[in-house]
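Starting off with a structure, shown below.
A protein chain is absent from this complex, but the other protein chains hold their places.
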Amino acid sequence: MRTLIKNGTVVTASDTTKTDVLIDGEKIAAIGSGLATGTDQVIDAENRYVMPGAIDVHTHMELPFGGTFASDDFATGTAAAAWGGTTTIVDFAVQSYGQTLRQGLDQWHKKAQGKAHIDYGFHMIVREINDSILKEMDALVNEGIPSFKLFMAYPGVFMLDDAAIFRAMSRTAENGGLIMMHAENGGAIDVLVKRYLAEGKGDPINHGLTRPASMEGEATGRAIALARLFAETCPQYLYLSLDDLGRPGFEGAKYVCSPPLRPPSHHDELWKGLLQDDLQLVATDHCPFHFKGQKDLGRGDFSKIPNGLPGVEDRFSLIFHGGVNSGRITLNRFVELVATAPAKMFGLFPRKGTIAPGSDADIVIFNPRVERTLSAKTHHMNVDYSCYEGMTVKGLPEVVMQRGNVLVREGKFQGVKGAGQFLRRSPFHGVPASEPSPVGARS
Amino acid sequence: MRTLIKNGTVVTASDTTKTDVLIDGEKIAAIGSGLATGTDQVIDAENRYVMPGAIDVHTHMELPFGGTFASDDFATGTAAAAWGGTTTIVDFAVQSYGQTLRQGLDQWHKKAQGKAHIDYGFHMIVREINDSILKEMDALVNEGIPSFKLFMAYPGVFMLDDAAIFRAMSRTAENGGLIMMHAENGGAIDVLVKRYLAEGKGDPINHGLTRPASMEGEATGRAIALARLFAETCPQYLYLSLDDLGRPGFEGAKYVCSPPLRPPSHHDELWKGLLQDDLQLVATDHCPFHFKGQKDLGRGDFSKIPNGLPGVEDRFSLIFHGGVNSGRITLNRFVELVATAPAKMFGLFPRKGTIAPGSDADIVIFNPRVERTLSAKTHHMNVDYSCYEGMTVKGLPEVVMQRGNVLVREGKFQGVKGAGQFLRRSPFHGVPASEPSPVGARS
Amino acid sequence: MRTLIKNGTVVTASDTTKTDVLIDGEKIAAIGSGLATGTDQVIDAENRYVMPGAIDVHTHMELPFGGTFASDDFATGTAAAAWGGTTTIVDFAVQSYGQTLRQGLDQWHKKAQGKAHIDYGFHMIVREINDSILKEMDALVNEGIPSFKLFMAYPGVFMLDDAAIFRAMSRTAENGGLIMMHAENGGAIDVLVKRYLAEGKGDPINHGLTRPASMEGEATGRAIALARLFAETCPQYLYLSLDDLGRPGFEGAKYVCSPPLRPPSHHDELWKGLLQDDLQLVATDHCPFHFKGQKDLGRGDFSKIPNGLPGVEDRFSLIFHGGVNSGRITLNRFVELVATAPAKMFGLFPRKGTIAPGSDADIVIFNPRVERTLSAKTHHMNVDYSCYEGMTVKGLPEVVMQRGNVLVREGKFQGVKGAGQFLRRSPFHGVPASEPSPVGARS
Partner (left out) sequence: MRTLIKNGTVVTASDTTKTDVLIDGEKIAAIGSGLATGTDQVIDAENRYVMPGAIDVHTHMELPFGGTFASDDFATGTAAAAWGGTTTIVDFAVQSYGQTLRQGLDQWHKKAQGKAHIDYGFHMIVREINDSILKEMDALVNEGIPSFKLFMAYPGVFMLDDAAIFRAMSRTAENGGLIMMHAENGGAIDVLVKRYLAEGKGDPINHGLTRPASMEGEATGRAIALARLFAETCPQYLYLSLDDLGRPGFEGAKYVCSPPLRPPSHHDELWKGLLQDDLQLVATDHCPFHFKGQKDLGRGDFSKIPNGLPGVEDRFSLIFHGGVNSGRITLNRFVELVATAPAKMFGLFPRKGTIAPGSDADIVIFNPRVERTLSAKTHHMNVDYSCYEGMTVKGLPEVVMQRGNVLVREGKFQGVKGAGQFLRRSPFHGVPASEPSPVGARS
């Protein structure tokens, strides 16, 4: 099967070229003019951008949280991702207390297999550190799970102390793994949460007030003292704010996530960070919970509201709209942030993350002129509200392909449940070996 | 009993005046000329500085550590202090695990009573935080123990986690207490110590190498994120360095203290900090152990060397010599660093720390022209070595008085064992109440 | 003539003592109790603070500016100063183009002699640098004019280029002089001023908008690159803001000074700077112009409004009110900022700036409980408006003495025109000689 995408504007992290792309089977074969010899299918991309399929390296499909589960599973969540131009996710497998890493990983393999519409990989959330778990980390790096998430928050649930964190960091410095950090000072936050609840402050806004930016700054500084840090951000931190968390009634619960939303003045600083590469990539932390039946577990006690927002479908368009349309970042930087940098950081490049001969034909044909309104009525994620309800964005992923197969075209979903493949990722090597051991954190 | 100190140069934190001082009983009555009416005793201080008796707010007399005790008790240690121009100490009472703060405090009262030659107060080392201990903290503030030492290092011995630290800080913000912090990241250091010992690195120098400056910086930054910090330094950090810790054989053990000595390049930065008030005072962390019989418990395993150095006798002369004689700080700043600032910070001012009518007549008559050599052979501390053996300093506390009584004069000790009084200190008020809750740390 | 001030609370930069002060002739003789032998006059200061007379090191009496003169001369201005608790000023003599420094200095000696009610010294404003002027600088240091003001702003009027500034700095590093800097980037500001006027923006607010904080920051950074900087601030920068400059109509003209007033958010930062000694002293930059007949020269063209505000009378009370009453700084720090630090920095200590035996008996007896309203109707400066009109402050300098003579008492002025003496000041020595060459700047 040979497909020719004609007359589009091909955009990579470096180049923007009006030319054609020839796909042979699952791979890109050539880029250039005069390639049209013996193709089975031609897609006209005149006046459209031809971009690498986006990669979301921070999702939580079907995550258990506070007695309930994130409302998207691997079937609904990956279909929504495809609708939004994302063709690869890296989700978080979770170790259970007293269990091995492998037991947790196996569980996530089961959740994904036969369900995923798009390709996927796993990070591993590590909740305990001891000698045998450190050995398991070596093994996981070797079988394509080279990244581990640790928490400096949530005492009694996820939080590790500095000694454990430092041991894990030291180990990945040797085995090629990458540590990802949830950086908030959980000890101090816990004291504040108890104090607030004791004072009868139960509304959602208190979720933000008990997790002040200084506590995130402290933990980030502590992690940096132990190792070098990269940083991601997510659309919600660029568009939403503490004002949303403070919406009247219980409406604010829709916006409860951790680290929490900050004052609107942070938005410009974060965009600037994306421009200047202080922030290296954009993911979503997609972790949806229905407003009715899930978020409302925390009425009157904000600490019981499941933490998480939907986002896997909207990231591509939101970052294009707020970044490229508004002149904040270039087209090439956009592609780098949503596809190339995630692929390089997390061992998927050059198979994923670019348009180049030999790479997987994961391609988004994007029409930058279509205006549309974001809404829970039209989105494809399995959640009963949208954080961006009523917001107008310009730009639509019209055609989405994975490994040469069309997933979305002309408003129709053509993907196949279970067609998504598990991706064995390479050890971390995006930065020269002489650099200090790198660690990822979210800002 | 009325004493007139004539013709000296009276130095306070602000003024330098050639004039007379009249003492009536235990108090200073007047400063000026023409005061000589009906005095019982005249001391001629021509060509000498008349300064407030110095205050050492960081000593550990008879401290239990690793199965042994600091070699100075309240009798020998306070006599040595007086020899060196220090007329007040604030020592650290220690809570035992599972015991109340009061039990620990009572023990220290017993150690001091009937033994001390000079006045003394106590800080309280807190090893556990819970509701009842927080209440005890309120009580201690009210009875003149308004400062509490917490540790971010020594896991399993002294270390508190961030939640406990934050609770203690919050409490003192309300009750007028002051938190003092030992700021090193004990978790990460512990991992390093174990790794070094496993690799057969047991020499004293490894004490320094396993406690890198970045771990002290991290912990200090963490404490600052939780509250405002003041900072002290000690003579050993201004004079000694990692090079001493690395002396051949087991000699380096003499220099084991925590935080450890740093490279010599730190000296200038610390002196600059003293000049510019980034460091607010100088204490000693006096905690002596004999080289033979105590320090040598750690031959081949640096982690077993008792941590601590002698210093209570030499501070006054060392800071005068390295600070005033070398032109780094002014005379007035010297008095501020060794007497006035400690008194103000720790609730002893204006009773102690200055020469003013109504203040205690704690006075040092200092001869700035006498040259002498520091040595274990001539010092009065109960310890078999000097960190400054053979070093020549210029300047001698010739006469030392407390509350109008002479302790040291013409090379003779005239103090009385047990004459030192316990000082009830005032709650922290050295800085306006609108400031964030202040915390002291050592650099 | 011997005066006893009884029962007051004597405040110096270091101490606060309830005691008596004995004055013999022009000097303080003693401080303490039991001093009352053979006095000619007793002043009861019960419930009052007894403080050193304040020193204002930044005034411009009778300064020529834009075709007019500052409205206070040495007679009216120094009387107003005394009313406000200030007993010493250091005014700025100005070199005229093409003239020697001495010619400028002689002019200012003439302006002051026979007129001043209080003691005074001079700084020298230097408008040209060449070999012969550098030699004159040496001479002036030797005759008690050891400080020189240079400008990085006002091209064609005062501005010197970097080469000239660097030569002057290098010279004072050798001769004991102190450089004071007006730090604003005059070149860039001038471009902005012309552009604004060309665009028809003539209102007073544009004075501030054409002198952005970044241009002051740049120039300050440039000066720091050349030498070490001390910093002063003035009451107007602590109380007034850009909002005042933007008052409707031409009212904003009352608030035109340079550097201009900044947004209100700067106030807290400046107070913090005063607390932490990042700012070392408070002066006034007193340079008054009548609103009618002087300020209104610039109606429709802000660049023609004479730059300057009245302030010499109100500084003491404003800083006491905003600093001590509000809990931002201590009593001792207040005395340091308005009297001791200026005296030490500018070669007047210990003759001025403290209360100590041997010092000049320049004393303010301050009643901290009197409430009063600042107003042009009641102030004594020769200017037709007050920047603080209608503002209520708590605290009044009830008695003001200079060298033992009463200037103000019980609401009556008892000073004598011409009684103020010229003060030969010492070369700069407030900081150890090993420090880099220091320079003063205003923030």
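Assorted remarks:
Order of writing sets the chain letters: A, B and C. Residues in each chain are counted from 1.
Methods note: contacts are C-beta pairs under 8 Å (C-beta built on N, C-alpha and C of every residue); 3 or more make two chains touch, one makes a residue touch a chain.
The structure displayed is predicted, hence computed values, not measured ones.
The shown chains contacted by the absent chain are A, C, with contact judged over the whole complex.
Note that of A:13, A:51 or A:282, the residue touching the chain absent from this view is A:13. Of the options C:102, C:201, C:222 or C:380, the residue whose C-beta touches the omitted chain is C:222. Against the chain not displayed here, chain A makes contact via residues 12-19, 22, 28-35, 275-277, 326-330, 332, 336, 340, 350, 354, 356-359, 430-435. Listed by residue number, the positions of chain C touching the unshown chain are 155, 161-167, 170, 185-188, 190-191, 214-215, 217-218, 221-222, 225-226.
Just so it is clear, only the chains that are shown with their structure count from here on.
In terms of which chains touch, the assembly is arranged as an unbranched chain of neighbours. Distance between chain B and chain C, defined via averaged C-alpha coordinates, is recorded as 40 Å. The geometric centre of chain A is 53 Å away from that of chain B, both derived from CA atoms.
Multi-chain contact residues of chain B (touching two or more other chains) are absent.
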